[in-house]
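Note that this complex is displayed minus one protein chain, with the remaining chains in position.
And then chain A:
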């Protein structure tokens, strides 16, 4: 793979074929055996909570700077309302930064892309909550964007955040830290993940209902963002094609795992809310029941860690990504409760 500053011999940048691995998932009737667990770097000493909350503060600061209020005020307020919402865990940007640092990248190189991921994530959530979509009047315990600002403004806020994310990457990524070829790959990756065969497809299939499998919908709706976040971090740091594919499978597994566990946690809440979600969206709990959803979660945990096992040469730099997997499954602490 050879790049020149002027592309002449190759008709286009080389983008390794992104196969879309169907996460092999067996709905087993017995618990997974742990006898084949490889020797892994211990994560028990790693303080994920401090690592994560520190990053959240940095990312919040940069997001605040990226969307200053100016004329016309309402659109900026609507964008900030969702992007800077309290309770946001910043999972996509944190995963991006961690993946970048894993391969020796500087987090300063990753921050603009990390912010862009959060903008795009917020945009998709704003649109998902609209009355014509999931029709959610609230998000994270607060009024949804369209409840606060009206449907038209919410649509425009989402519309503004997508290009703002791309622009932020181009205008803020330090060129001395990230070669231009990598930036272009990051933009292509985000565009693909969010687009008509990615998250948009997942949301559409979720709303359409019908025979679409829960596996496929969950991979598209939630796996894509995890995959994209991890891959972008790797691209920024110059990871190899094989390493990128590992990140792709890792990120996808963690993204879906996170949602499966969310669904299980919601089972414990108000029955009325559960019935509403069961009727509207596809979840493993709704499709298979809690016990089998737990097996799926453990399977995804194992898959995600297996991908990281192939990156053992990076030593302790891989620990944050391991820790995310356990956090997604176990939720050992709270994050995203920081004041803005």
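The criterion applied here is as follows: contacts are C-beta pairs under 8 Å (C-beta built on N, C-alpha and C of every residue); 3 or more make two chains touch, one makes a residue touch a chain; residues count from 1.
By our rule, contacts and distances are computed from a predicted model.
Just to verify: the chain that's not displayed, which of "Trafficking protein particle complex subunit 6B", "Geranylgeranyl pyrophosphate synthase, chloroplastic-like", "AP-2 complex subunit alpha" or "Dynein light chain roadblock" does UniProt list as its protein name?
The record names the chain that does not appear here as "Geranylgeranyl pyrophosphate synthase, chloroplastic-like".
Looking at the full complex, which residue from A:125, A:156, A:230 or A:247 touches the chain that isn't shown here?
Candidates A:125, A:156, A:230 or A:247; residue touching the omitted chain: A:156.
For the full complex, which residue in A:87, A:195, A:213 or A:289 touches the chain that was left out?
Selected residue, touching the omitted chain: A:195.
Would you write out the residues of chain A that touch the absent chain, in ascending order?
Touching the chain left out of view, chain A contributes residues 5-8, 11-13, 15, 71-72, 74-76, 123-124, 127, 130, 132-133, 150-153, 155-156, 158-160, 162-164, 166-167, 170-171, 180-181, 183-185, 187-188, 190-192, 194-197, 200-201, 203-205, 207-208.
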